[in-house]
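One structure is given below, encoded as structure tokens.
Note that this complex is displayed minus one protein chain, with the remaining chains in position.
All chains are identified by letter, namely A, B and C, in their written order; residue positions are counted from 1 within each chain.
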Amino acid sequence: MHDDHPHDNALSDIEARVKALETILVDKGLVDPAAIDEIIETYAERVGPKNGAQVVARAWTDPDFAAALREDATTAIASMGFEGRQAEHMEVLWNAPGVHNMVVCTLCSCYPWAVLGLPPVWYKSPPYRSRAVAEPRAVLSEFGVTLPEGTRIRVWDSTAEVRYLVIPERPDGTEGWPSDRLATLVTRDAMIGTGLALAPGA
Amino acid sequence: MHDDHPHDNALSDIEARVKALETILVDKGLVDPAAIDEIIETYAERVGPKNGAQVVARAWTDPDFAAALREDATTAIASMGFEGRQAEHMEVLWNAPGVHNMVVCTLCSCYPWAVLGLPPVWYKSPPYRSRAVAEPRAVLSEFGVTLPEGTRIRVWDSTAEVRYLVIPERPDGTEGWPSDRLATLVTRDAMIGTGLALAPGA
Amino acid sequence: MIGPQDLGGRGGFGPVRPEDNEPVFHAPWEGRALGLTLTAGALGHWTLDESRHARECLPPAFYLDASYYDIWLTALEALLERHGEVSAEERVRGESHRPGLRPERRLKASEVAAVLRRGGPVDREPRHSPQFKVGEKVMTRRDRTPGHTRLPGYAMGKTGEIVAIRGCHVFPDAHAHGRGDEPEWLYAVAFTASELWGAGAENAQDDVMIDAFEPYLCHD
Partner (left out) sequence: MIGPQDLGGRGGFGPVRPEDNEPVFHAPWEGRALGLTLTAGALGHWTLDESRHARECLPPAFYLDASYYDIWLTALEALLERHGEVSAEERVRGESHRPGLRPERRLKASEVAAVLRRGGPVDREPRHSPQFKVGEKVMTRRDRTPGHTRLPGYAMGKTGEIVAIRGCHVFPDAHAHGRGDEPEWLYAVAFTASELWGAGAENAQDDVMIDAFEPYLCHD
């Protein structure tokens, strides 16, 4: 009775609403359907967590880049080609032994699009938004994450236009790995702080 | 699309749920349908705001009773035959020139049943519950009530088992009226604090 | 728990819509739902506080959209299931699959008037004397809890003044969770509108009173 998910008729209803609105806006000369196609293709194909993974891997391997990230994350990340909408003002959060960072937007769905792509459904939904600030450990356990005893959690609520990227700890056993191989260990969740970087071979 | 009220199929659905639950509980020997009839009849026919109106009218006309109300409202009100469920611990709130009292239950629907009957829908609904404590004047204006300049509003949130009855100010022009005639001027809303006692002839 | 029931001060719900000549019940099922809630409550499986908590644990979107009798009914279904009287399957099928657990507690029609008249007073013998006195300034706690509480969110972490001592009453935070009465002193505490709503107060001279149990309070 209290389904979390819309029912089939709600789905077809919303499909019809979207279609109607697009038809009207196109008829009025306000919207170019090809621009919508282009936006969809951008976020479906080109902009996603692989961007952020490259940033993280480089931060792990290139001390000058790491320093640049600390100095001005927006500019450093833009130098890799990741910039613009919903990444205009970037900050990076460095995990370390004893410190784990986690990002949430309790008030809406703020997320670093240009670096991580569009946010997952759970990130925009009431359970995560309500609990991340108050019970981050319980939330992490639902992601299968348990932190070492004594770790302090720092939760960052994206209440303004600053967007956050967590730099997870580099996994053991990756000495000498090149940046592109390291990037395969960096999950979206690790960069939100609801996961850790993968162990090699995991 | 965002109707405040359930749709017809939601209504028939809830009718079916109520009927099913009653059938099951009666079959199990846990509920006597005649007891439900009796409860319905009690609140539909016998217990309602007319009870409270008698209390108010007597408080206006009988100084000893008014003193007893101040001393121990539960006992004084019970002496008129109004007592029991949801009126176990009564307090009265006296309006006066410059002071207006208003009652709400922000957390559920607490209401002095034995004195006022069952609460109206608006009393149990989010608009009143959310706004009465924060913007009582705006709420009063939606009831058509404007208080004299300089009146202080005291809002009582029924957060425990104490139940409140507002004693509105006695209207002008009712000198010498007997108690039962005065009672006709005392509305339910006047005893919640979202109204005033009626003026004679209003 | 600051759940959907915690509405004081929140925005977005629109105007109050009083109904002229509102009937006591808007449809026959409302009366039956009331009667079922009271008669099933008389079985004694749960306390009033537990039933309140069951209501506030309903999904927030449902709680905020449903009629209040639907909230009651849905919580009643949950309580009957939790206490082993009516399973979800029985409910769905609309039929009883086994006898009730407490038929001896069935409320008879002839007992209704007396039971309603008796009510359920919650004043209890105090275990100690009250820690606060009328006129004293107090600060309310701001302890987040997953359980039932009757300290509303808008009055957490605020400074107020004791305006009355109501007596020593059953403590809902314990009672709702089957931990017995744990009676505590109950106080009426007044907060100025400015203390609660800052510069957003509608009128600085207005105030709001809550009834607060002693564990909700500390010395200012």
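Methods note: a residue touches a chain if its C-beta (ideal position, glycine included) is under 8 Å from a C-beta of that chain, and two chains touch if they have at least 3 such contacts.
It should be emphasised that the depicted structure is a prediction, and the values quoted were computed from it without experimental measurement.
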Sole residue of C:89, C:143 or C:220 that reaches the chain not shown, by the stated touch rule: C:143
Residue of A:136, A:171 or A:193 in touch with the missing chain, whole complex considered: A:136
Residue among A:21, A:80 or A:199 touching the omitted chain: A:21
Interface residues of chain C (partner: the chain not displayed): 1-4, 6, 9-14, 56-65, 141-146, 153, 157-158, 196-201
For chain A, residues in touch with the removed chain: 4, 6, 11, 14-25, 27-32, 34-40, 42-44, 48, 83-89, 91, 104, 106-109, 114, 117-118, 120-122, 124-139, 142-143, 152-162, 189, 194
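We take it that only the chains that are shown with their structure count from here on.
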Geometric centre: closest chain by C-alpha means: C
Identity of the chain that, by mean CA position, is farthest from chain A: B
Inter-chain centre distance, chain A versus chain B - centres from mean C-alpha coordinates, in Å: 51
Computed distance of Cα centres, chain C from chain A, in Å: 40
Centre distance in Å when chain B and chain C are each reduced to the mean of their C-alpha atoms: 17
